[in-house]
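Only a portion of the chains appears, each positioned as in the full assembly.
Order as written gives the chain letters A and B; numbering starts at 1 within each chain.
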Amino acid sequence: MNTFGRNLRLTTFGESHGKAMGGILEGMPGGVKIDMDVILRETARRRPGQSHLVTARNEKDMPEILSGLTDDMVTLGTPIGFIVRNTDQRSDDYGEMAELYRPNHADFTYDMRYGLHEVRGGGRASARETLNWVIGGAFARQLPCMKDVAIHARIVSIGGVEGSDEALHAIVEEAMKRGDSVGGVVECTIEGVPAGIGNPVFGKLHARLAQAMMGINAAKGFEYGDGFAAASMYGTEQADIFTSKEGHIITKTNHSGGIQGGISNGMPIVFRVAFKPTPTLLRDIETVDKKGNHRILKGKGRHDPCVALRAVPVVEAMAALVIADEILRHNA
Amino acid sequence: MNTFGRNLRLTTFGESHGKAMGGILEGMPGGVKIDMDVILRETARRRPGQSHLVTARNEKDMPEILSGLTDDMVTLGTPIGFIVRNTDQRSDDYGEMAELYRPNHADFTYDMRYGLHEVRGGGRASARETLNWVIGGAFARQLPCMKDVAIHARIVSIGGVEGSDEALHAIVEEAMKRGDSVGGVVECTIEGVPAGIGNPVFGKLHARLAQAMMGINAAKGFEYGDGFAAASMYGTEQADIFTSKEGHIITKTNHSGGIQGGISNGMPIVFRVAFKPTPTLLRDIETVDKKGNHRILKGKGRHDPCVALRAVPVVEAMAALVIADEILRHNA
C-alpha cells in the first residue's frame, strides 16, 4: 500500500506533521551518475506557494540521500534511502477544528476506516506525501534507459477555460480573491518511449498510468489519446492509419495516444488528468461534527486555490516512475 | 501480470484459439454457498452476439469448477480452479492477414514487445480473456460481505448521444450497416458499500477502480463522481455538504462519487468508463505489412460494432472484484 512499482519500486513513509518524509527506491541499476540539481529542481516545482509563474526557491525541502550512492553521487545498485525533514511540525489546531468534518476532505472517511476519534492513518492523506513521489521520479528520470524519454506536463484548462498561462492565472487569482478554489486539467506528453513497452491483461500501460495518476490528491478523471471523446466517435473517424517513415512504422494520426493493446507504439504517449477544486475554502461552510451535529466551519488559514497547478510536477514524477519501471522490465 | 487483487486474487490463463480459458480464484472464505446460475447468467451476458436487448442463451461458455467447492457447491476456503473450453478453436487465417497490421489493434505493439514474426503473447490480447474476469466477478458477488452491495452498470451514451435504449440501439445498427463501429460510455453505480473501504497513498479505491476498468479492452477514459466536469468547476459548486440522517452522517450531494481521499464515504460509488469504437471495420482500410509496405486490409468476418455494449457485464465484474477485495481487507 506504501509501495509503487515492480522493477523500480518506491516505498514511502511520513506524516506532514511528523519528523520527516522519506522513502526507499529499489531497482536503480549501479553506475548511474545522479545530478542532485535535478532532484532539487523537481522538489522546488511542487512546493506549496509556488506556481509555474514564480521563480522556485530551492533552499527548503532538501532531501538527504542516506544510501545507495557513492560520495561522487554514483548509484551502487543498492536501495536508495532518502529523507526530507519536516520543518513545520507544529500540530494542527486540534480544538474545534478537529471535531468537524471538512467537506470533500478525507476526515470523515479516515474516521470510518481507522476508527472514530483516532488519528490513525490520517497523516498519510496529506499532499506532502507527493514530495516523496517527486523525489522518486527525479531519480527515475536519470536512468540511462530514460535518456531519450521526455516527459512534459502542463495545465490545459482551468475552470473549463483553455487559454494562455496569463488567462488561466487570472482565473485562479480571481477565485482566490473570492475565497473560492477552481479545478483544472493537466495534460502530459511522453516522447521517446520506444514501441513495445507495457503488458497485456492486468498490466496494460495505460491502466498503470491511470492508477498512478488517480492516486494524486484531488484527481477525478484520467483519459489517454482521444479519451472520452473517443466514446462519441465512429471507428472510421478514429483509425490510426499505419505508414512508413525512414524505415520505421508509425501512425499518421495519434488517436490512440501512443498506446495500443496496453503497449506503446512509439508515438508520443498523451494523457490527461482532471483535478477537482481544492476542497479548502476561505469561507464559512456548513458541516457536521463527529456526533452528527450541524456546525459552521470557519474559512481560515493557508489556501491553495488550484491544486492542478501544483500537480504538474507530480504528474510528471509518477509518469517517470511508471515508464522507467516498464522500460527496465522490457530491457530485462 | 496475470493476477488481479490482493485479498481476493484472480490469476488467469488462456488464448482464444487455445484449448481453454481459465483461472484460479484465491481468498474466497470457506462455507459460502455458490449459485452456479449467477455465474452462468453473467457469462451469458458477455457473450459475443448478445446485447442487452436480446435474450441470453446459456448453453455455451459453460465454466467447469475443478476445486474449492464441495459437491453441494459450498466453498472450502481453498483456491477455486475453473476452466471454460474454447469450442471455436480454428486458427485465424494466417495468410495475407497475418502479414498486415490492423489499425488500432494490438498487432503492431505485440510484435514490438514480443518480437517480430512470432505469436508470443498475442493470444492474451483477445477480449475472450474477459470471460475469466466475469467468472471471477460472479464468485465475488456471492461473498457474504457483498450481500448488501448492488453493482449496476449501464450504457449512458453511444456515439455521444444519450437516450433510450432504443435510440442508442438504432445508432449501433446504423453504424453496423455502414460497416462502421461506434464508441460509448458505461456508467457503473455501486450501492451499499459501507463507509471506510479503501486505502490512502497508492491504494486509493478510485485508483484501483481506474486500473481495473482501464484494463478492459477498448477503454480510453475513467472518471468518478463529477469526474472531468469537476475540473471546470469552482470549489463552492462542488462541496458535498455533510448532514445527518437517521443517525448516519451522509452528504447532501454526491459530487465525490462516494469516495473521498481514496476511501468510501457510504454514498453510492459512481464512475464512468469511455470505450472507443471497435477497431475492426467492414471496410477496406489502408495499412502496412510487417515490412512497412503499404497494403489494403479487406473488411470481412464477424463484426461487433459497439464494444461498449459487451463491456457492461465486464465493468460490473471488475467492480465486484475490486470492492470484494477491499471489503475482505477491511473486515480483516
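The rule is simple: contacts are C-beta pairs under 8 Å (C-beta built on N, C-alpha and C of every residue); 3 or more make two chains touch, one makes a residue touch a chain.
Small disclaimer: the values here were computed from a predicted structure and weren't measured.
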{"item": "Total identical subunits in the assembly as filed, 2 in place", "value": "4"}
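As a convention for this text, only the chains that are shown with their structure count from here on.
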{"item": "Centroid spacing, where centroids are CA-atom means, of chain A and chain B in whole angstrom", "value": "26"}
{"item": "Complex contact set, residues of chain A against chain B", "value": "1-4, 12, 101, 103-106, 108-110, 112-114, 121, 124-125, 129, 157, 159-160, 175, 180-185, 194-204, 206-208, 210-215, 219-228, 230-244, 247-249, 251, 255-257, 259-266, 274-281, 283, 285-288, 292-294, 308, 330"}
